[in-house]
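Here it is: the structure, laid out below.
Our next item is chain A:
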Amino acid sequence: MAALSGCAPGTPDGDSWRIDAQRAVGDASSAVLTAELALRQHVKGRVFDRYLQTVLVEAEQGVGKAGDAISTRQPPRAERERYQTVTGQIDEAASLVSTARIAVVDRETERYDALADRLAKSADSLQQLEDDLQHPPVAEG
Partner candidate 1 sequence: MAQDLADQESSKDRLSGSLDAVLHLLDRQVVDADDLMVCKVDDLELTVFDDGVLAITGLLAGSAAAVPRYGDQGFGGLLHDYWRRLGRTEADRDDPYRIDLELVDHLDSAVKLKVGREGALVRQGQRARRLNRLLQMPVQGLDGVRLGRPLDVRLERETSDPGERIRVIGLVVGHGRPGSYFGYDRRPDMGPWLVRSVLRWLHRHSTYAELADLDELDWDAGVIRVDPARLQPLKAVDA
Partner candidate 2 sequence: MKKVFAVALGILTAIGGFVDIGDLVTNAQVGARFGLSLGWVVIVGVVGICVFAEMSGRVAAVSQRATFDIVRERLGPRMGMANLLASMAVTLLTFVAEIGGVALALQLVSSVNYLLIVPFVAFTVWLILWRAKFSVMENVLGLFGLGLVVFAVALWQLGPDWGDLTHRMMVVDKPGDEQWRTWAYYAVALFGAAMTPYEVFFFSSGGVEERWTTKDLGTMRLNVLVGFPLGGMLSLSIAGCAAVVFGPIDASVDTLGQVGLPVAVALGKVGLAVALIGFVSATMGAACECGLSVGYSIAQYNGWQWGKYVRTDVAARFHVVLLLATLAGAAVLLTKVDPILVTEFSVVFSAVALPLTYFPILVVANDPDYMGKHVNGRLANSLGSVYLILIGVAALAAIPLMIVTRMGA
């Protein structure tokens, strides 16, 4: 795997997209982690309802911004596959955070734990993706 990933040298364009994608995925995972942390603290009775709401709204905006930043950029040919993965995962994360935000605004406190678990999983896969983006793309064939 490592030998194969060395086959396709990062072109200037490719590297620039890769770095931006890493940043976007990092920002998205930070927002998701913040949402998870805030929900768990609320379950423990440590955070006010309104505070939690604002944090969730800010997290939702954060994931949205990250998605916008990377989805509008033209990916180089070698990165097309990863482009799909990145935008796909960020979109999933965005809809999950939105679901959480809706639950919070409606004060559906019984769902917070389950939502926090799902957010944790989403953050995990985003962080794995961020690590993967550390390397240039695997060459085709």
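The rule is simple: a residue touches a chain if its C-beta (ideal position, glycine included) is under 8 Å from a C-beta of that chain, and two chains touch if they have at least 3 such contacts; residues count from 1.
Selection rule: all candidates are chains of the complex that A comes from, given by their letters.
If you're wondering where the values come from, they're calculated on a predicted model, not measured in any experiment.
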item: Selected partner (touches chain A in the complex), from 1 or 2; value: 2
item: Of all residues in chain A, those that touch candidate 2 in their complex; value: 23, 26-27, 29-30, 33-34, 37-38, 41, 44-51, 53-55, 57-58, 62, 127
